[in-house]
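Accompanying notes for the structure given below.
The complex is shown incomplete by one protein chain, all other protein chains being positioned as in the whole.
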Amino acid sequence: MRYSGLKVITEGLFGNRGWTPAWRDPAPKAEYDVVIIGGGGHGLATAYYLAKNHGITNVAVLEKGYLGSGNIGRNTTIVRANYFLPGNSEFYSHSLKLWEGLEAELNYNVMHSQRGLINLFHSDGQRDAFVRRGNAMINQGDDAILLDREGVREHLPYLDFDNTRFPIYGGLLHPRGGTARHDAVAWGYARGADRRGVDLIQNCEVTGIDIEGGVVRGVQTTRGAIRARRVGIVVAGRSSQVAAMAGMRLPIESHVLQAFVTEGLKPVINHVVSFGMGHFYISQSDKGGLVFGGDLDFYASYAARGNLPMVEHVMEAGMTLMPMIGRAKVLRSWGGIMDMTPDGSPIIDRTHVEGLFIDCGWNYGGFKAVPASGWCMAHLMATGEPHEVARKFRLDRFATGHLLDEEGTGSQHNLH
Amino acid sequence: MPDLIAKSALEGRSLALGGVTLAEVDPGPITSIALYPGGTKTAAKGLRTLGLAMPGPNSFIEKKGARIVWTGREQAFLIGVAPPAIEGAALTDQSDGWAVLALSGVAAVEVLARLVPVDLRLAACPVGTALRTQVNHMNAVILRTGDYGFEILVFRSMARTAWHEIENAMHMVQARAGTKI
Amino acid sequence: MRLTCPLCGERDRREFYYYGAEDYLHRPSEGAPLSEWDSYLHLRDNVAGVVRDLWYHEAGCAQWLVVTRNTVTHEISGVELVAERAK
C-alpha cells in the first residue's frame, strides 16, 4: 500500500477500514541467506539496504522484543553531520544525504526537519575548536556558519546573554542539522524492508551463534535454530552479550544516557541548541514537547533508567543557558543503553569468524547514523568489503592506535 | 621592602538572618598530616605533645584551641596551632588554602540541608563530626562544632561562591519561616 | 544512587567519580605485548550482572574504591578501598 495525502483522505471517507498492516508477522524459516540480529534502527536499515541496494532479500531480522524497541525510540532525535575527524566526517555526511531523501525513499514521513543546529561556545579556545570543526564540515561538503554573540542572539534571543556563568561568545550553526521523528524511522525502514521480502521476526531472541571451523552457520533462537550464510550483529546496548556468543570481547562498556521531554508547549524553540559547556542539548518536537538531554550517568549500567544527580545537572544547565524554560514541566524521563567505545566512534567490521559481521559502538550518536550505518553494514555484508565512508570503523583500531577520538578524552569508555 | 598585608578570603565578613549567623572565621594555622606507610606510631608520638591523636574517620578532636580533623585515609588537618615535629608523616602547610565559614543558629541545619547531600541533623551528625563532602558543587570539610553550630572549610578561591550560596539558602529558609505548613 | 565509602560511610552518588571496570587495576608489566595493553585499556566483559568497577570518592576522602555491583539492578554488594584491597 502506497501512502499519500490522497490515500489518507479516501480512507478517511470510508472509515479508515482499508489500511493494511505496515509489515507482515511471519514465522521464521529454517534458513536465510542473511540473518540480522537486532530489529532496531540500524538492523532494519541494514536489512532494507541489503534488499534495496544489493538485491539480497532472503533476509531475516530477529528482534528480541518489538521492532524499534531499543535506542531508536529512546533518543533526542537529533540529525547532524558535524564531525571533524576524517573517518567520521565522510560517514555522517553520507548519512545526512540519505536523511534528506528518506521520506521519498521509504514513502514514510519520518518528519526530518532541518531546522538548524547551533553549537554554542564560551571561550576563545572553544571558538577555535569549533572553527576547526566547521571548516572540516565544509571541506567535507557539508555546511557550517560561524555566529558571533549577536548572530546567536538573532537566532536564539531567549538565551541568557547577560547573567550566565559561562557567557556566550558565539555559535557554530549547522543549517542542515535538525531532528526527525524517531519511531517513524524504524517503522519506515521496517515497512520498506518488509515490502522487499525481508522477514521481520519479533519476540525472537538469539541465544547462540553457531560457528563451525571458524565459519558462521546460523543462530539459535527462542523460536528455534535458523541457518544463515551470513550473520550481522546489530544490537546496540547488548553488543557485548551477543558478541560473547561468538567468543568475542568487545572494546565496549555499556552506559545509561537519560533524556527528558516536557509537556506540550506552543512553539518556542525553533532550532536544535547544543550547550557543550553544560552538557545540554534541546529541541522542540512537532507535538510541542521540549526534548532535551545531557551527559551519561557515567557508571556502567544496563538498567535503562538514570539517577538524580545527572537529572539535576541537566536541569541546572538548562536554567543557566535559557531560563525561559524554567516553567516547562518535565513529563517523562527515560534511559537508553549506550555502547561506549574507548574513542567514541563506532565499529562496522568483519569479525574473526567468517560470515559474522558486527555493527556496534554507536556511543550516544547512533540515531543520526541509522541510514548510513544500514547502508554501510549492508555493503559490508553483501560484498565482504567495507564501504568507502566506513572504512575507518575497524574493530582492531584500538589495538593499533588508529583512533577516532573526537572528544579527545582518551581510552575511558564513558568520557565520549 | 614590600609591606605584605594579609587578607582573608572574605575579610571577616558576617551576616545574621532569621536567627542564623554566617561569619568568616580565622582558624589559625592548618597543617595537613599524611602518614607514610608504617608511620602510625611515630606520628602518634609527635601528636601526643599536643595531647592529640590521629582522629578516626569522620571526626575531629579538640584540645586547648587545637583541633585535629580527619580528612582522609591516614590523613588529618591540624588546625589552630603550629605543628610539632612529627616523624613518619608528610606535613604540608594548608593555612592559606581554605576559607572557614562558621554557621550557627537553630535553623543552621535547615540552611545546610539545601546544599549538603549528607544528613546533618544532630542524631546523625553529632558534635565532633568532621565530614568531607560537598556544599552544592564545591568540595568542603564540614565540622559539627555545636548543637546549632557548624564550621565549613571550602577552597579559598571559592569562598565567595560558598558565601553566596549559603546566604541564598538563609534567605529562603527565612522566607519560609513565616509560612504555615 | 548511594555508595558506601568504607571510610566516609553512605553517600550520594554525586560525590563520586566513575572510572571503569576493575580491569584498570591489572596493569600489564613492562614489556608486555601490545595485545595485553589492548585488553587492559579497551576490551571489557561488560557483564549485564555483577561487576567490579572503580569509583573515586572525589568530593570526599579522595580514595579509589572497588565496587561490586549489579549493572542490571544497581544493587551494590561490596565496596573496598583500592589502596587496601586484597591482592
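Per-chain residue numbering starts at 1, and chain names A, B and C are given in the order in which the chains are listed.
Here is the rule we go by: contacts are C-beta pairs under 8 Å (C-beta built on N, C-alpha and C of every residue); 3 or more make two chains touch, one makes a residue touch a chain.
Everything that follows uses one rule, which is that contacts and distances are computed from a predicted model.
Asker: Can you pick, from "phosphoenolpyruvate--glycerone phosphotransferase", "Simple sugar transport system permease protein", "Membrane bound protein complex subunit mbxM" or "Sarcosine oxidase subunit alpha family protein", the UniProt name of the chain not shown?
Answerer: "Sarcosine oxidase subunit alpha family protein"
Asker: Could you list, sorted by label, every displayed chain in contact with the chain left out?
Answerer: Checking the complete complex, the chain left out touches A, B, C.
Asker: I'm checking contacts with the chain that's been left out. Which of A:Ile78, A:Ala184 or A:Val273 qualifies?
Answerer: A:Ala184
Asker: Which candidate, A:Asn82, A:Ser95, A:Thr320 or A:Thr351, sits in contact with the chain we can't see?
Answerer: A:Thr320
Asker: Kindly note down the residues of chain A that lie in touch with the hidden chain.
Answerer: Counting over the whole complex, chain A touches the hidden chain at residues 3-5, 7-9, 12-13, 15-16, 19-23, 25, 65-69, 73, 86, 89-90, 103-104, 107-115, 122-123, 125, 127-136, 138-141, 144-146, 157-158, 160, 163-167, 172, 181, 183-184, 187-188, 202, 262-268, 278, 284, 286-288, 303-305, 307-308, 311-312, 314-320, 323-334, 342, 397, 399-403, 405, 407-411.
Asker: What residue numbers in chain B mark contact with the hidden partner chain?
Answerer: 1-8, 32, 34-37, 75, 89-90, 92-98, 113-114, 116-119, 121, 123-124, 136-138, 155-158, 160-162, 164-165, 168-169, 171-172, 174-176, 179, 181
Asker: Which residue numbers on chain C touch the omitted chain?
Answerer: 1-2, 12-13, 17, 19, 24-25, 27-28, 30, 32, 34, 37, 41, 54, 56, 58, 62-64, 73-76, 81-84
Operating definition for what follows: only the chains that are shown with their structure count from here on.
Asker: Connecting every touching chain pair, does the picture come out as line, ring, star, complete or other?
Answerer: Here the contact pattern is a line, an open path with two ends.
Asker: May I ask which two chains are joined by the most contacting C-beta pairs?
Answerer: If you count contacting C-beta pairs, the leading pair is A-C.
Asker: Roughly how far is chain B from chain C, centre to centre by C-alpha average, rounded to an integer in Å?
Answerer: One centre to the other, that is 30 Å.
Asker: Take the average of all CA coordinates in chain A, do the same for chain B, and state the distance between these two points in whole angstrom.
Answerer: Chain centroid spacing, chain A to chain B, equals 48 Å.
Asker: What residues in chain A touch two or more of the other chains?
Answerer: There are none in chain A.
Asker: Where in chain B do residues touch two or more other chains at once?
Answerer: None at all.
Asker: For a test of understanding, state which residues of chain C touch chain B in their complex under the given definition.
Answerer: 7-9, 11-12, 14-15, 57-63, 81, 83
Asker: Which part of chain C faces chain A closely enough to touch in the complex?
Answerer: 1, 12-14, 17-21, 34-35, 38-39, 41-48, 51, 53, 55, 71-74
Asker: Applying the document's contact rule, which stretches of chain A touch chain C when the two form their complex?
Answerer: Chain A residues touching chain C: 238, 240-241, 244, 249-254, 298-303, 307, 309, 342, 398-399, 411-414.
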